[in-house]
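Got a structure for you, questions after.
Incomplete set of chains, arranged as in the complex.
Order as written gives the chain letters A and B; numbering starts at 1 within each chain.
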């Protein structure tokens, strides 16, 4: 009998550990990519920490980040989980969940991006699945951590996110000596976003409004699961979203150094996925970005940029998936078609 | 009966793992700070590895470091656990414990800093709790790993620490090609510290002597727990501790580029903490730094710098603590009051 008691106390011990613990998980991938000119090998391995706990009164709290998100010394203005600009922490209870760090904007939390394609998740084709959310998503990282609040009831999902409108100093703390604080910079403009979603059966719709200084974004999106099909779509309308490169950095619109006066007016996209009974999945998607070059020296040039692709995947079980895709993203000046094929792992 | 045996052998298996293992723990925090001009959001998440083992003869050994302490490539002269200048390793037995790496000086091991205030542990107010120990504490990191020896018997605690008086070469190894080796630099002066402490009931006193080249430090400190009160104090006297900036770096004395001839003569401080039965804690503290500008071009200027603050905390249980503080640290030229309020987590 005593041995049996040992056994059950062991279970209790493990249960206790689970109430405030750090779980280590990982992912990996290996395969080939076609970069438009050459075939290349690409692989990676990553590890992630997921921390969870619970207060005496029943509030949940936690945080998570990956090893490769901790590299602060490399670039004091880059993202770092230990400085709040990568990974995130949260506290949640009856009245919702509050997260802080490198969180999603409310708009992105409500709608997400389109599905990732291929074993590299679109990375080698400039992420054709990615929607250019106005706030969050890296846009406000110079303001340090942002906050996201989420609350769900009866299928209604409410989201609100906020940056603090105050620049990081050069080592991540305001107390740092000799650091810049450009009050008039757009990095000091408050960025916020509000969004609402509604889930009814296999259908979801969401509406979002975001603002960052003078710039604003209105988005509507939705997804539906109809038999073996999954469909997702969005439409985003921007106001005063200036992408000419005297104001924003060179890398704000793909390969293109757009002239002053160029504006980003709208984006819309659609994805369709189909899952076969044997574990095979097929996905096709398309995003169009509408710019306006009127009033700039590019006036009259084509001002639409498309990104699209098709992907297939096969679930090998145990966390392994075979996947491949063919993609094209006009954000690249070379405008070539890219492809990948390989296997990805979850541990 | 066989199943019961399975269960107990599972216990044995876990016990074995524990004898040479790596434990992963973490911490996090989220909240707001007042930087003297703006309210800012601040959060972070960190993970720590703690490694332990035991030799056949019963010696304990181990090591520990955090993920964010491993960033060697970012700056070859910066701290890195894989290069011995962050985290530490140890071996210990009947005759004491020997640690090597980014260890405390003997003086700091015996006395520690004053209590940390607020949910950011004083970080956003220049760490008003921190004592300017002459050796260790980052001062000798250009000499690579330091060593710390600790031995305790009958309430007597003995400490000795030592740097190696030899500069790191540029990639952390002496064998590195083309690296500097400034023999006459103060970074090549041996730094050492010896300290003794005595614990009687709820009282501790400690005395320490440290030397780094021509500079020396004599310190006395103590703490006492009287009912719900905790009191800690220290006095440090420095000789030849030159802080004028032609000799040491600009960042050696807060915001101030002190002129040649400026010396750091003494520091002293006091903290008082009070813990209520309901999990609320209150702490107040003060440190004064005495400099001497005689013989420098700042002769006659005020030469005392104070740092002080009050903090409150509330234990939420499960590893979460609500905490806030108001602090001021005259090491900042702007001399503003700073504050924080938020929640911190242990996982």
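Things worth noting here:
Going forward, a contact is a pair of C-beta atoms (placed from the backbone, for glycine too) under 8 Å apart; a residue touches a chain by one contact, two chains touch by 3 or more.
What you see is a predicted model, and the numbers here were worked out from it, not measured in a lab.
Here 2 identical chains are displayed in place, and the whole complex they belong to in this file is assembled from 3 copies in total.
Methods note: only the chains that are shown with their structure count from here on.
Partner chain B is touched in their complex by these residues of chain A: 3-4, 6-7, 10, 19-22, 24, 49, 51-57, 59, 61-65, 67, 70-75, 80-84, 87-91, 98, 100-101, 144-147, 162-166, 173-175, 177. Contacts from chain B toward chain A in the complex involve residues 4-5, 7-8, 10-11, 14, 24-26, 28-30, 33, 35-36, 38-47, 66-68, 70-71, 73-75, 78, 123-126, 251, 254-255, 316-320, 332, 338, 343, 345-347.
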